[in-house]
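Subset of chains shown; positions unchanged.
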């Protein structure tokens, strides 16, 4: 069929091509593929599908190197979400997704719609969402703008998840000037399904109708995908009309209707209309099924009058799905949607001819040969070179940094670290998230990882996101290895075997050699760790161009880990609970302070080698810990992370403010180490355990070749008392608790009213 | 200095999705108010402002709207009235 | 005995409300669809938590016009027990089943936390399983929980003993800020004048399994079972 330009469409000029983010080379490829000049509609389609966000053109070759298979992986990367089997015929679908750019412009709606999108990715697999997580990065809370972004994102995440009724059970929040102007907002969703109910988004069956479901299409978010593929600049402000508004109420209806549709057997495929909207959902489903499709834009329910095919195809209006139904079942599909007060419109069909065709009534406005629209996108492996500046920072001798006078009193240092917003309690955040709905949250936010039970079984899943961007900045490979290892350790501390990960690669502009170096190294590190720990990658998301004129964010490969608790009896919490229990340290202390929160917070320094990550040791540690837990020997387990051993011990005695304890600890065994490294260094592979049966824990550790030492006793003394040779640190638990629990509320009080006001516009007032 | 009572309307920008307006319109329809075509829900603020004169009260309130009372990304505002309380 | 849990568009606590009587009491529970006109002979109606109609306009304002609400009101007028948790409480107030209104939390923030309550009345069909003055812990999770009514209504509630639960300081903890939403007179739950409709912001239906925390909600369901046993 012949493609004709629509009257009134702009003429294709080099300037227009550039505006659409295509390079000259890419444009030439397009012309070669079509054998002619594209129409305006076609240019729009390609600009969206070949955007970084949709095509992964700078990351795909790297992502191919990740380990993705294992017997329990039912669905690896490439689908809406990854799926793993967890026994008893049950499976878990999970995925993480970024909404960094939208959140920088409009934090409330940006973060909220991020949650909406990731929920849809999971329920379109046939899974019922049972948990949400989020991983957030902001600049320093000293800035009013940052407080506004932080408060807005948290409220957006909360309002959306709360309204749909999915508990938000875990996550992380990090504050660092590196994220000033470029907040990172990653949301993860986890769903449960029966293995037999797994649904894939593969268009099939010539003659099957393609149905648009859910909200009407408006002009919002047009070109969001390409927007997410650019640096944030002055010009970004002008792009504000692209903001999308979320409607969690419609999402809830869509969730129930989609699951009912999938279970009804009336449909063959379903996919969220996410980034690049109708275009990407239809093209991707067609490509996966290796079939042709035709879409008639006149049939797409529009919210506004006079919308062009270009706009209808590229709109990112939220809460919409694309369904391929079985031919002849249109009425049944419509009936299910009507029950949930949703509309459905047949907008196209699967065809035998291998083309991707868009018509507007009688006129063909776009036509691409077969699946080449998706597969012809070029990939790039740009030059990679480490930044000299970063290398110099890493090589710097941080041990030579002189102590500040106040550090004479390590309690001062400890409280200063506990007050650091990155370490301090995030209760201010997660109190705004409903984490008890669905009555399955065995461990909610505030522990090492969340634990969500699986009703009808004795099992549970453990969930956590993790990444230390400072480590990855100083050494991308080591940093990414640590991110995986720490996520695994957190999950293991709750009694779960780490099973698989999803990941979100948040990086700067890959065309800069130093950024592409970070990306390449981080992916390599992630692959090494996932292989060593037996946790394949089932999916993820790449967000590049997280830069503004003053530079890129820290390379931040966020890991979303899923673990399996085989019996509810194994569920383990992180705080000390019982006076008289023995405190055992699994793993060993070292003299490493490079890249630590201590250097950042106390010395305003980002330098040195991040701690070494020994993956073999990490694996043994996890095995030993899980075995000790299964033996019933472990009362509590908490890994050491930001702020090191002293912070971990402080957290153990007061993270649960209502049942604070105390402890007497003797670290004399390590008195030859520099005191600050022992207390605040962030050596990897360590877990603080409290136990009524230390002999059993020590024996199990020995069997696995894991160093283990008895370091103290849990007390109800109200103080944390640490002796190291001749040194003694005695901290009052209420005062530690005050530092840890009040830090963020106190900062946010400064401007709490301002954000609440600026946010009252939002739906849930 | 005198005191002025300034009323402000803040409304979701037309063209952006207004889920609240849509839900209210649907509810009104099902209550039998068939003649309702379209509903938008925004905020109505009443501020007591000290200013030299009405013009200043209006200008000052405009600045408050731009800085705080309306979200420049998603909302439009207008000063609906200025009166003496 | 059968509990009927109404599912409105946007209800999301219906699942927990369904599971609680089944798992804690071994009784029956079914969903009731908002478009239906039939309560299917259930003994107790539960208006569950959630965000009916997205809580757009005002929490509970739109849901009260659902077809099934006419039957729920009739059931209540016949003396049938109705339990309204969270969004259900908001709907019940909007529908006039209970006096007053639930406004936005004074903090302007959604709050999800365990909270201490004092049981003010044990002579209701919902609370006979508790002890007078007992301090219990239940989860809350809401953004619009600030109970408000005019003085005359508040006096009537006090005088007639309709205030069943109040937010109260936990004796083991600091007393400050125990009222999580700014409710007048610390009101967390009330019954109607006839005593057969209970509305409360906290979630007893989320507190029936010790695996998840204090199971202080069980006694509420047991109280109902003992009174309505069939």
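Of note:
Chains: A, B and C, in written order; residue numbering restarts at 1 for each.
By our rule, a residue touches a chain if its C-beta (ideal position, glycine included) is under 8 Å from a C-beta of that chain, and two chains touch if they have at least 3 such contacts.
Computed from a predicted model, the values in this text were never measured in an experiment.
Only one copy of each distinct protein chain is drawn here, although the full complex in this structure file has the stoichiometry A x1, B x2, C x1.
Keep in mind that, in the parts below, only the chains that are shown with their structure count from here on.
For the interfaces A-C and B-C, the C-beta contact count is higher for A-C.
Per-chain CA centroids place chain B at a distance of 35 Å from chain C.
For chain C, residues that reach two or more other chains under the stated contact definition are 53-54, 56. Residue positions 19-20, 23 of chain B are each in touch with at least two other chains. Those residues of chain A lying in contact with chain B across their complex are 105-106, 109, 215, 218-220, 240-241, 243-247, 249-250, 303-304, 317-318, 341, 754, 757-761, 763, 765.
Within the complex, the chain B residues that touch chain C are 19-20, 23-24, 27, 30-31, 41. Residues 155, 158-159, 162-165, 247-250, 252-253, 340-341, 430-442, 453, 455, 568, 658, 756, 763-765 of chain A are the ones that touch chain C when the two sit in their complex.
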